[in-house]
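With one protein chain withheld, the remaining protein chains of the complex are depicted in position.
Up next is chain A:
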Amino acid sequence: MAETYPINIWINEERFKALQSAGLESLCKEELAGMKVLPVPCTAAQRDKILKLYPMAKFDAATTKSIELLPKQVKDKIFELIVARKKIDVMDEFIQNAEKG
């Protein structure tokens, strides 16, 4: 399987309910002391586009190997798209929308 560079979306109760309604709750994994995270996979090309679109974000190569420091509003939009499309593989569509502005 190709390596992915995930965006980690932390899941609170509200987000968990939304995932349940989309039938995606099983994609969450327990990460720390019962806290759940939804890893949204990105390819290397998607990662590079995200880092270009949101220069404040960083790829943490040292510890988590994930895209970090994305503003909450950006993650909210990714999350909403996942719930609306009922699938996790939404990054191409998200990036296209973001590029259009």
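Simple rule for what comes next: a residue touches a chain if its C-beta (ideal position, glycine included) is under 8 Å from a C-beta of that chain, and two chains touch if they have at least 3 such contacts; residues count from 1.
One rule holds for everything that comes next: contacts and distances are computed from a predicted model.
Not counting the visible chains, the remaining one has a UniProt entry; which protein name from "Cytochrome c-type biogenesis protein", "sulfate adenylyltransferase", "Chemotaxis protein CheC" or "Protocatechuate 3,4-dioxygenase subunit beta" does it give?
For the chain missing from the view, the UniProt record says "sulfate adenylyltransferase".
Would you mind spotting which of A:17, A:58 or A:86 touches the chain that isn't drawn?
A:58
By the contact definition given up top, give the residues of chain A that touch the hidden chain.
The missing chain touches chain A at positions 8-12, 15, 30-35, 56, 58, 60-64, 66, 68-72, 75.
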